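Report on the following structure.
For this depiction, one protein chain was excluded, whereas all remaining protein chains were kept in their positions.
Per-chain numbering from 1; labels A and B assigned in written order.
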Amino acid sequence: MLLGMKIKTDTPVAKKAREGVMEFLLMNHPLDCPICDQGGECDLQDQSMAFGSDRGRFTEMKRSVVDKNLGPLVKTVMTRCIQCTRCVRFATEVAGVQDLGMLGRGSGEEIGTYVEKVMTSELSGNVIDICPVGALTSKPFAFKARNWELKGTETIDVTDAVGSNIRIDSRGPEVMRILPRLNEDINEEWISDKTRFCYDGLKRQRLNDPMIRVADGRFKPVSWRDAFAVVAEVVHQVKPEEIVGVAGQLSDAESMIALKDFLNRLGSNNVWCERNGSHHDADLRSTYLMNTSIADLEKADVFLLIGTQPRVEAAMINARIRKTVRATNAKVGYIGPETNFNYDHQHLGTGPQTLIELAERRHPFSSALLNAKNPAIILGAGLFDRKDKDAIFFAVGTIAEYANAIRPDWNGYNVLLLSAAQAAALDLGLVPESENSIESAKFVYLMGADDVNLEKVPSDAFVVYQGHHGDQSVYRANVILPASAFSEKEGTYENTEGCTQQTLPAVPIVGDARDDWKIIRALSEVSGIQLPYDSLEAIRSRIRTVAPNLLHVDEREPATFPPSLKPKVTQKLSQDSFRTAVENFYMTDSITRASKIMAQCSALLLKK
Amino acid sequence: MQPRSRGSPISILTRSDGAENSTCPRSLAQLQVRQKAPNSQVLPLSPLSLSLSLWYYSAGATSPKMLARLAANRLLEIRQAFRQPSRSFSTALNYHLDSPDNNPDLPWEFSDANKDKVKEILSHYPSNYKQSAVIPLLDLAQQQHGGWLPVSAMNAVAKIIEVAPVRVFEVATFYSMFNRSKVGKYHLLVCGTTPCMIRGSREIEDALLKHLGVKRNEVTKDGLFSVGEMECMGCCVNAPMITVADYSNGSEGYTYNYYEDVTPKHVVEIVEKLRRGEKPPVRKLAGHGTQNPNRIMSGPEGGNTTLLTDPKPPPCRDLDAC
């Protein structure tokens, strides 16, 4: 391409050339369009309609290729492969697992793994989007729907804290599949397997009627009026300090502010979000957000990962780190239990001992940190549960200081949260007043909280569970109030970097369930302590008084004050090594635990 | 213009079999059918009977049952025609199936002598491009393992050159000389390209296969011989030729000798010599591979007929004749 070149794209010669290329592509391609899942969204179909000729001349025998087994997620019909090698490139470059290759040569070329290997990478579902033909398709979605029947709704994923932008394709009341949306800042154009295939958990084990536990321990479906009457009665009988509220991992900001307001009006200040349980500090936003935004992680040249395994906690952030490591050979130091990464890293240690060494600059990695232009330190939210959490954060603060990680133009001090509701919860102030309030609680309001430890709840406490799946906490509940899942409500979520995003309802709410905040509003009216808002706009203006950044949708609000404002901590670091926060990547919340596909994946694909 | 074979049942039923009559095979299918034709008596009969049966059916005389039987027969014929011995170049498929002597759990290492060779090979390439050494290393591994590459050898090579194993698999499946399934101790390769073919390489191959009692790429029962087809090895003047890859002595005794100007009889003699353990004469000095005693290298039988004298000096340019 030189200046002054005249390139003709519309001449008969150019058109003939295009038709020739299409003819070559289609020569060995089977006549599978009626049975191929990619029909209707197939690049080859579109290109041949736009540029191909109307008739073919191929009268020979077409070759066929053996199908490969790539796991329970990716269905392969390798005869349809046109050997574009996009999947090979994706696997080596983006996913980091070099499993696929182009074997053989000529028309006998096959894409495969040569040995029988399943794709265990957590980004393996993206090859389904990448493949232009129907060679690699989604196995759970096989033969379920054609793409023109589906209505796409652009929402946000809530299975982890990244907030990947997705498009939920639904047909009527049913979610058929989930596809990624392009968002250069957060997830580029990829989504992890958990995001992509958790949708069948939305159709199983759903709560659809309010239920009350009767005397023999079983649940009886009742009407909303009766359920509210029971709850309101109990509410008036307990003392304010015995009331506890726990918001779940998947709760949106509107319902969390409603819950907090309701319980505050009842006199209790013990409301928190379940994964934040012991993190009682919502003063400085920079202590619980990813201050280097996800896009700016690409500018970092040294990463220090402390107590976090990004590959299972936030797969898209791991992909971004891998992109940086691959592009600039950034150094990655990791402190924590032994895990496998898909990029080169140095395993510096397993516990706080290494942190002390780094803070005192005795560790060899300290020199890398010192010489780094843009160091990025990422702490995991699993550290919130430790007793010496404050000491750890203080030690990391000292490391950040000498590594010059916190500057006006670059803030490398990051916390990687685990669930979608944590950041918004802390922004809204869902911080409990007393630490062990749950042990003396008489009225526990669980709003979708399935991972909270209910053993400490006294046996005579009255537990209300408001959620969408009958997962773990329902078995302790006395009253069940069915709520809507993320695909059925319009809710505000804040991801781990502080970017506010909204979900949109893709399918109607299941059964007799309602939105979370609407339930709390109705309950408050029945209890006599009516909340002042009736509509979504009213709740949002209430949010504006507390955390106005939650109203600026699709905008990232960076933290204003650095973490150095926190007072010095003299607590000693304990010797316990860091633990993994996410044991099973495929089963982390109520939706993924209810999903059959996730169960298959965790049986077959977990890296042993 | 007759419709060529398309593979669909209808056209197979109505095909008027221009296959045997056409001189230039248009498709692989017809080529294979042509190959089978000398041995089969099935093909010439059926089109006539089929067309008759169709006429009868339209007149109402044949029942659908009879038509179904005829169609099944025809399909069987076609399947038999396609069940040819493998004419592929490569000894194995493009994907690996575990077997007791070829699976990733078997340990495999270069022998000590070969380890030095490996170091020497790696020194030819820059240290950050170790993966350029993949082809010579795979070749060495193949020689060491008796002529073929098990999956564990390819994994070992991948570890040496520090790449993912699938990259080594890609290279190994690309090149047809990397045997990924068992071959005989003496792997006989017959050149099958045009110059050799017109000088009778097909008869050579048939003679070998018949004598050894195997099909192409199959190993004899005693594990000594296997026959494969190769591309042109450059001995077109001395066509037809075979080459013997000698894997009987590991990588030290590995030889790859051409035997040119062979005849079917001669080739069987070579095989018998190898079986007894002798080395058939390669005639490196006088014949340089040609097995025809009357030829010197690539010269004609009976000596040169041209180039008998010294070459003429170059003509002097006539500078005045412009």
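Methods note: contacts are C-beta pairs under 8 Å (C-beta built on N, C-alpha and C of every residue); 3 or more make two chains touch, one makes a residue touch a chain.
The criterion applied here is as follows: contacts and distances are computed from a predicted model.
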Out of "Large ribosomal subunit protein bL19m", "Protein PBN1", "NADH dehydrogenase [ubiquinone] 1 alpha subcomplex subunit 12" or "DNA sliding clamp PCNA", which one is the UniProt protein name for the chain not included here?
"NADH dehydrogenase [ubiquinone] 1 alpha subcomplex subunit 12"
Looking at A:V474, A:V526 or A:L573, which residue reaches the missing chain?
A:V474
Taking the full complex into account, find the residue in A:K139, A:R206 or A:K260 that is in contact with the omitted chain.
A:R206
Write the list of chain A residues that the hidden chain touches.
172-174, 202-209, 218-219, 469-470, 474-475, 510-511
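Going forward, only the chains that are shown with their structure count from here on.
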Across the complex, what residues on chain B touch chain A?
3-7, 26-29, 88, 90, 93-96, 98, 104, 151, 163-167, 169-170, 173-174
State the interface residues of chain A toward chain B in the complex, per the touch definition above.
59-61, 66, 68, 92, 98-105, 108-110, 112-116
